[in-house]
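Below: one structure, written as structure tokens.
Of the protein chains in this complex, all but one are displayed in their positions.
A, B and C are the chain letters, set down in written order, and residue numbers restart from 1 in every chain.
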Amino acid sequence: MIISMKPHSSPEEIQAVCRRIEDFGYKIHTIEGVERVVIAAIGVGDTSQCLESLEALPQVEKAMRISAPYKFVSREYKNARTRIKVRDFEIGGDEFIMMAGPCSVESEQQIMTSAEAVAKAGARMLRGGAFKPRTSPYDFQGMELEGLKLLRKAGDAMGLGVITEVMSDRDVEMVAQYTDILQIGARNMQNFALLKGLGKAGRPVLLKRGLSSTVKELLMSAEYIVAHGNRDVMLCERGIRTFETITRNTCDIVAVPALQELTHLPVILDPSHATGKRSLVPALCRAGVAIGADGIIVEAHPCPEKAVSDGAQSLTLEQFDKMMRDLGPYLELWRGARVAQELVSA
Amino acid sequence: MIISMKPHSSPEEIQAVCRRIEDFGYKIHTIEGVERVVIAAIGVGDTSQCLESLEALPQVEKAMRISAPYKFVSREYKNARTRIKVRDFEIGGDEFIMMAGPCSVESEQQIMTSAEAVAKAGARMLRGGAFKPRTSPYDFQGMELEGLKLLRKAGDAMGLGVITEVMSDRDVEMVAQYTDILQIGARNMQNFALLKGLGKAGRPVLLKRGLSSTVKELLMSAEYIVAHGNRDVMLCERGIRTFETITRNTCDIVAVPALQELTHLPVILDPSHATGKRSLVPALCRAGVAIGADGIIVEAHPCPEKAVSDGAQSLTLEQFDKMMRDLGPYLELWRGARVAQELVSA
Amino acid sequence: MIISMKPHSSPEEIQAVCRRIEDFGYKIHTIEGVERVVIAAIGVGDTSQCLESLEALPQVEKAMRISAPYKFVSREYKNARTRIKVRDFEIGGDEFIMMAGPCSVESEQQIMTSAEAVAKAGARMLRGGAFKPRTSPYDFQGMELEGLKLLRKAGDAMGLGVITEVMSDRDVEMVAQYTDILQIGARNMQNFALLKGLGKAGRPVLLKRGLSSTVKELLMSAEYIVAHGNRDVMLCERGIRTFETITRNTCDIVAVPALQELTHLPVILDPSHATGKRSLVPALCRAGVAIGADGIIVEAHPCPEKAVSDGAQSLTLEQFDKMMRDLGPYLELWRGARVAQELVSA
Partner (left out) sequence: MIISMKPHSSPEEIQAVCRRIEDFGYKIHTIEGVERVVIAAIGVGDTSQCLESLEALPQVEKAMRISAPYKFVSREYKNARTRIKVRDFEIGGDEFIMMAGPCSVESEQQIMTSAEAVAKAGARMLRGGAFKPRTSPYDFQGMELEGLKLLRKAGDAMGLGVITEVMSDRDVEMVAQYTDILQIGARNMQNFALLKGLGKAGRPVLLKRGLSSTVKELLMSAEYIVAHGNRDVMLCERGIRTFETITRNTCDIVAVPALQELTHLPVILDPSHATGKRSLVPALCRAGVAIGADGIIVEAHPCPEKAVSDGAQSLTLEQFDKMMRDLGPYLELWRGARVAQELVSA
């Protein structure tokens, strides 16, 4: 920690701050600048608590953390990529993973048709919501248990892994019975009760970035899950909220490589929620592959205009198929680059 | 709803959109503009679902809602202010309600000292967290049940109502046993499982605005609670997230009168989280009273630099007392204005 | 400056950074932490340039400035409030200054009627645009020189100071001939050619905060003007751009006291642009007075629905008059508080 005192602080005030830092078990190092005194605190301890305490002192101008507030999810803790095994493939490894399917599970026929088409086009995972977070209490809230069963059935029939959202710590166990990956939605990224509940879920987690969450907060939420016992976490950039309204959200695509510098966890891109507009999805998928994401999760529906949710951003199954074919050469470049990286770091 | 077609849409494409609108039970009204056709849909129905469906059609350029997506919380539904009775006073009525206390309940002595001081200075409600939403899994997470009991005890001893946060739908019942008002934190404003759980809680709710939630989304979340059976909701502006970092959040103070134009629910201001800085709290409290909020919730602690959380934004108990005295003449102007409004609307 | 090295930097890499800091004339102080080395640089020098240079070095993790990047505008340089004399009154002193008038000067009758009404209601300054920054090239661009002359005439006739916007360094001299205060619009806050041109203008400047400018950037832009020779600068909070669309901008009202902690320059609030909605202006004016702004600049027009610009946020002249009467008791509290402050700091 670095603590800068207000200019003209008295020696007593500086002493008081130093004592407080030492109470937290740190060694101190006082530096007299031209305008003010700066104190460096060295050691290992409860930095957050100490920072908060120092900021509450009237003569402290600013208290800054130097080391990251997360640990297990950092590259410094573990440099090698985390590979998460699902069925017969790995996320975070040498294969780019495509996850696709409708926003909501709506009927057996809808999810079966979707599963068949996305599997054929090259997807590895089937997505589909059974519990839906909806802004309005009057909107469709999901098929719940029935939806989970249909999703599982469709995935199994086509050899796909399945991913679906869980919205409450109360439901973790039940949802975990039916799904390969538990998805945490953007609005629940800091639902700490839920994050704790994932620790013992026995299933990998895809954690979506909150609408106004920083990259560091996303890592802190991942740290929650890991600290509570579940190391299989993947992160998902799905667009953040800004002043721009031409797209549903603003895709912070640079968060993908920025995260990969900081963490060993896989990073997935969600171009459907990031744009909210079907016509922009294929271009963003290309960019996502090129920038080096570990996978993509995308909405595709047999008949988007009849979808109960997110129709405007869903590809048709034909569009998904075409997109996958167009992505082919980009995926090949992706694999080449990934293998080269592994060689370098080996 | 107003639906604008892309320029050069064919008559068949326009027909297809019209039929879809009629399928949802609306009457249509087609308007031929110079560049494009615009369709007005008239009637009562599932607007959200219809809008989503239309936006998924390729020839639709934009589909816009004209009426508000919320109902029970709107001034159009009920014009008279909602008054929420707590103990022997009302929130939303002719008294400006001050809620104060520490961020977290830390010990019996701490909460008792706080309760005594804020009661003496004129507060009506005692605040204090027993379940704490913390960004880091390594930070203090609250005293939980023990904290609830201490808070209740302190409130009762000083004749104060108590307010505390509930973080999971699992805990609603338990927390409701100990508190007069259930607080929903900013990060849970769209935790829909929790919102539903509040419907039958039998306690008024203070709903904090999410860090990146619009005024309309805040109203939609309030609508969730009301639609699930609980009409006693108050809203809380506590600062939103913007690019500015000099304060912890950016206080959108105009949301207070903007909300009061749209809803009959009481609106409370939280200057502590809005600023994150003790020195700015009294000025913002004055502004909150002057702009016409129904109350304020503010952090005050016997010894902020020893607080386990939010010390930098907590007033000392002496500062709280001084602030309350300074607010006196502003509160008098507030009462005069409030009584005058009631006369006008009577 | 504080420079934190990446973990596991080699002694040679640390040496290289130290040498670079010393090249800029600073003394260094190396602190060995548990995970990484932190270097403190002490002295007076070209901090910006040094910081940029250090950040470009691959082993530097972060380089942080401790002291503020501005000087002349800071409270540390000069603690006493800057009082700016205009005609027979002062801005920044013991009088709260109301500036009012139409968005644009449209005709002699319009500006004369406006001037008469706002003067009678208690305004000290008449506002009115002659050069208008408009988002569309097809919108009314202002009456230019003719508008300046009418504004001056109306101000003189009613004993009001006048304030108007200047949009290009080319026009500074001409506009300065006709106005008491030169206004710099939000979109030009970082038009550095214009800022430099104001240094020798011989007129006080009201500098509006940019739509997405931080408080510190606003102070840096003020520093430009002062550094180029003009000390009479006042700052204006007029709302920033956020994700919220219910108001035209989001009023960062806390910027007013936050600025007053950092600078001795007067701070003015613009509730018209901050809200974009007439009905919200009076409430925000009350808040602006209560929070301690030095003045307000507000739009008022004889007939807002015929205004060539900003009609929706303009008060009618009757509304302005009523608002001024309602503000009376708040202004009295303002004066009491201001005088008390002066006594304290004397």
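One rule holds for everything that comes next: a contact is a pair of C-beta atoms (placed from the backbone, for glycine too) under 8 Å apart; a residue touches a chain by one contact, two chains touch by 3 or more.
Computed from a predicted structure; not experimentally measured.
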The chain left out here touches which displayed chains? A, B, C
Per the whole complex, from A:S48, A:T113, A:T247 or A:Q319 the residue touching the absent chain is A:T247
Which one touches the absent chain: A:L198, A:V215 or A:M323? A:V215
Touching the absent chain when the full complex is considered, from C:P7, C:G202 or C:G311: C:G311
The missing chain sits against subunit B at residues 2, 4, 7, 29, 31-36, 38, 40, 42-44, 64, 66-67, 76, 212, 241-243, 245
Residues on subunit C that touch the omitted chain in the whole complex? 20, 46, 48-49, 52-57, 69-70, 133-140, 167-171, 187-188, 190-196, 210-212, 217, 220, 223-224, 227-228, 241, 278, 304-312, 314
Using the touch rule from the top, list residues of subunit A that touch the missing partner. 212, 214-216, 240, 242-247, 250-258, 261, 274-275, 277, 279-280, 283-284, 286-292, 329-330, 333
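Here is the rule we use: only the chains that are shown with their structure count from here on.
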So what's the Cα centroid distance for subunit A and subunit C, whole Å? 39
CA centre of subunit A versus CA centre of subunit B: separation in Å? 27
Multi-partner residues of subunit B (at least 2 other chains): 212
